[in-house]
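Written below as structure tokens is the structure these notes are about.
A single protein chain has been omitted from the complex, and every remaining protein chain is retained in its original position.
Think of it as A and B in the order they're written, each chain with its own count starting at 1.
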Amino acid sequence: MLQEAQAAAGGISGADLIQVAKYLAAGLCMGIGAFGPGLGIGNAVAHALDGIARQPESRPALFSTMIIGCAFVETTAIYALLISIVLLFVV
Amino acid sequence: MEWGRIIDFNWTLLITLLQFAVLLVLLRFILWKPTLQYLDKRRELIAARMTAAKTSEEKASELVGKREAELAAAKKESAQILEEARQRGEKSVADAKARAREEADRILADARTQVEHEREHVLADLKAQYAEMVVLGTERVLSREVRIEDHRKLLDQLLAEIDEVALHGVKDDS
Partner (left out) sequence: MREELGRLIEHLGQKEIATWHIGGFAMRVDPKTIVLSAIASLIVVLLALFLRRGLRQAIEDKPSRTQAALDFVMDQLQSQLLSNFGSSEFGRRMFPFIATLFLFILASNWLSLLPGLEAPTTNPNVTLGLALMILVLVHFFLIRTKGLRGYRKEFFSPWWLSPITILSEVVARPLSHGFRLFGNVFAEMVLVTIVMAKLEPFAVPIALRVIFGIGFGLIQAFVFSILAVAYINLATEKH
């Protein structure tokens, strides 16, 4: 059975499988890792816009604070990116 | 030359940091130091101008206030003068009125006393004539001479009655 499958695939070796796993893991890592920060940044920007709409004069303070908050939220996506890169090119 | 990995830490890190430090020093002397000094100086200048403008404005407003105060004082003074003049006029009018009334009163009183005198005079005359007429009447009636001395008592009583009538007659008549 296994030998038949190997023959059909044209002789996939263990190294190839590891390669496939790397790509798959990197893609999944980035996809799932960007999900949370995407929601978080969306939330942050929505509330900042709410605040700006309510009090347009507080725009500068809100804007820079929002940027800082977005940067912190983004951190998990950055870690996901790091791990993806490590998976793809280093491991 | 060889291809490194994507995340490949090497001496580039330190060298670029050094470059950045050089840039920091360069910019501090080229841009930040003179620019910040310049901006400070200009801010001071603007502040000085603002204070100068403010002081001149204050002076102007002070002048205006003074002028207004003077104006108000003058107005008050003129009003006072007017008031005084009015009061003086009123007083003189009142004086004149009082004097006129006094005069009139005096004239009236004079006239009244004169009238009184006349009346007394007339009354006295009348009294005298009464006595004579009474005597005359009595002589006619009695057909003899009546001497006043003889009937002095009776006559006096009569005169007293006439006096009474003359004094209260007006009241009794009306």
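For the reader, a short list of remarks on this structure follows.
FYI, a contact is a pair of C-beta atoms (placed from the backbone, for glycine too) under 8 Å apart; a residue touches a chain by one contact, two chains touch by 3 or more.
Just so it is clear, the model here is predicted, and its values are computed rather than measured.
Partners of the chain left out, restricted to shown chains and counted across the full complex, are A, B.
Only one residue in the set A:Ile12, A:Ile32 or A:Ile68 touches the chain that does not appear here, and it is A:Ile68.
For chain B, the list of residues touching the undisplayed chain reads 1-17, 19-20, 22-24, 26-28, 30-36, 38-39, 41-42, 45. Residues touching the missing chain, restricted to chain A, are 60-61, 64, 67-68, 70-71, 74-75, 78-79, 81-82 (touch as defined at the top).
By definition in this document, only the chains that are shown with their structure count from here on.
For chain B in complex with chain A, the residues that touch the partner chain are 5-7. Those residues of chain A that touch chain B in the complex are listed here as 85-86, 89-90.
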